[in-house]
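Only a single protein chain was left out; the remaining protein chains are all shown in position.
The block that comes next holds subunit A.
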Amino acid sequence: MTVDLDKYVKPGRDYYIALGLEGSANKLGVGIIRQPVGQLSQTNRAEVLSNVRDTYVTPPGEGFLPRDTARHHRNWVVRIIKRALSEAKVTGADLDCICFTQGPGMGAPLQSVVVAARTLAQLWELPLVGVNHCVGHIEMGREITGADNPVVLYVSGGNTQVIAYSKQRYRIFGETLDIAIGNCLDRFARTLKIPNEPAPGYNIEQMAKKGKHLVNLPYTVKGMDLSMSGILAHVDGLAKDMFGKQGKKLVDEETGELITAEDLCFSLQEILYSMLVEITERALAHVNSNQVLIVGGVGSNERLQEMMKLMIQDRKNGQIYATDERFCIDNGIMIAHAGLLSYRTGQTNDLWNTVCTQRFRTDEVFVKWRDD
């Protein structure tokens, strides 16, 4: 039996349109999606009508503070919504629902975006749909890549999880025990005072391409989980010794050449990504799958994709799926897409039930739109 996704279609229409608002971290995203009636498939696909994003960027060496990030979202949200509507060539009257990120994420930015969502819903008399940010990434990844039932590696600034679907839940097989991988990379970028534009992780990736010496760093896989705070402390310590007052020189043991900042970026990436590959491979073996889907901002890192590909190629019929920065990095369209699926199964949020939450685990969501 398949789930009936068309109980709530507007009379006389054979499609749905939803607007999604994302603002759980430093990206403010507004996306508008159109889904045709019927089950989504490779021949019956969702259509991205618009996907606009604006990122709050801080000076080098600084992270983004909740207060200023929320202010960025508040002050841009109306302009970004207007741009998304005009690009999609739709008006409020064309929409079926307003979707918003309910969590997980930073409290203040989430709060400022949900106010915009509530306002639109009341203005246009539309239902609200609260979306779990991680589920948004997973559903959009599946839609874009066509991966039907992959093991999902969700890697971003705030989250690191290995996820597999089973019985209407996205279940977490492994995750970070402390900080997220993107947080680890971003904070190291701050130590090195690497610019935050376009993204600290992107700049680390570019530097890592020039690195060639692997510096010994801790490797901390704990069963299916990872720990990254110790690695960060270690590499931060090395960087401070090298570029601080001490000006300590580190040399590569084999070649005797000086270790550079590029080498540190290279080593950090190699170690962290090896750990990810290890737990992902183990999850694949557990659930007897051969598909990996990488989502989340760090998923746009080409080195991570390459390493994952090497692992998956060794597996029978192994396939890797990844999306580009439009869908990897936080965006509004994934919220619109996952929210619309939820709406089509009758899951909406009354106004009183639209409070955002910083903690909202992926497996708390009832995936009513799947029953495989």
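One rule holds in what follows: a contact is a pair of C-beta atoms (placed from the backbone, for glycine too) under 8 Å apart; a residue touches a chain by one contact, two chains touch by 3 or more; residues count from 1.
By our rule, contacts and distances are computed from a predicted model.
Trainee: Could you tell me which of "DNA-directed RNA polymerase subunit alpha", "Alkyl transferase", "AP complex subunit beta" or "EKC/KEOPS complex subunit GON7" is the UniProt name of the chain missing from the displayed complex?
Mentor: From the listed options "DNA-directed RNA polymerase subunit alpha", "Alkyl transferase", "AP complex subunit beta" or "EKC/KEOPS complex subunit GON7", the omitted chain resolves to "EKC/KEOPS complex subunit GON7".
Trainee: Using the document's definition of touch, tell me which of A:71, A:171, A:209 or A:234 contacts the absent chain.
Mentor: Selected residue, touching the omitted chain: A:71.
Trainee: In the full complex, which of A:59, A:223 or A:256 touches the chain missing from this view?
Mentor: Checking each option in A:59, A:223 or A:256, the one touching the absent chain turns out to be A:59.
Trainee: For subunit A, enumerate the residues touching the unshown chain of the complex.
Mentor: So the residues of subunit A touching the missing chain come out as 56, 58-62, 65, 67-68, 71-72, 74-76, 78-79.
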